[in-house]
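The complex appears here minus one protein chain, its other protein chains still in place.
Take a look at chain A:
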Amino acid sequence: MIAWAGPDGRVLPVVTAPAPVLGAVGDEVDPTSPEVVRLAADLVATMRVSPGCVGLAAPQVGVGAQVFCVDVTGHPKASTVHGAFVLCNAKVIEASRWKAGREGCMSVPDLTGDVKRAGRVVVSAMLPGSGEPVTVTTDAFEARALQHEIDHCDGKLFLDRVAGAHAIYQRKVYL
């Protein structure tokens, strides 16, 4: 099981573009270190209090590290669902079934964009705390969320992947 079962974290402020941390490649982390476990807990706590938030990466709380959380539970576009989980040093090792979809981001609150993502991915990563290596195979909305968060850890925003000049939109309401 990869579900998050760590301590309660603090709710951190979410940084928005053009903050430089969002464009920097995050450092690989030691998943067993107490700071990483605390960061994981803080990411989960911050995600949980943010309406509509299905994932949050360390750069979005101002930390340039390869750690993120995801929870797409209950989302209508989700198929496979692993609940709330946190991954460290995650890499996409297989990607297929590419499909365009609309994405937003708490760090780019005023815009959304059409982005092509794999509808099925295999991701290798380590769990915070135990440091256990895991392979996550998922699809549909959870696969999209993982790719979006892994991009954050690589200093990329959905704006770096939009399909074309007319694929960004002014957001009318943030959930």
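Throughout what follows, a contact is a pair of C-beta atoms (placed from the backbone, for glycine too) under 8 Å apart; a residue touches a chain by one contact, two chains touch by 3 or more; residues count from 1.
We take it that contacts and distances are computed from a predicted model.
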Quiz item: Going by UniProt, what is the name of the one chain that was not included in the view, given "Holin-like protein", "NADH-quinone oxidoreductase subunit N", "Protein-methionine-sulfoxide reductase catalytic subunit MsrP" or "Glycine cleavage system transcriptional repressor"?
Solution: "Glycine cleavage system transcriptional repressor"
Self-check item: Touch criterion as defined above, residue of A:2, A:95 or A:167 at the omitted chain
Solution: A:167
Exercise. Against the chain that's been left off, what residues of chain A make contact? List them.
Key: 16-18, 23, 108, 110-111, 116, 155-157, 159-168, 170
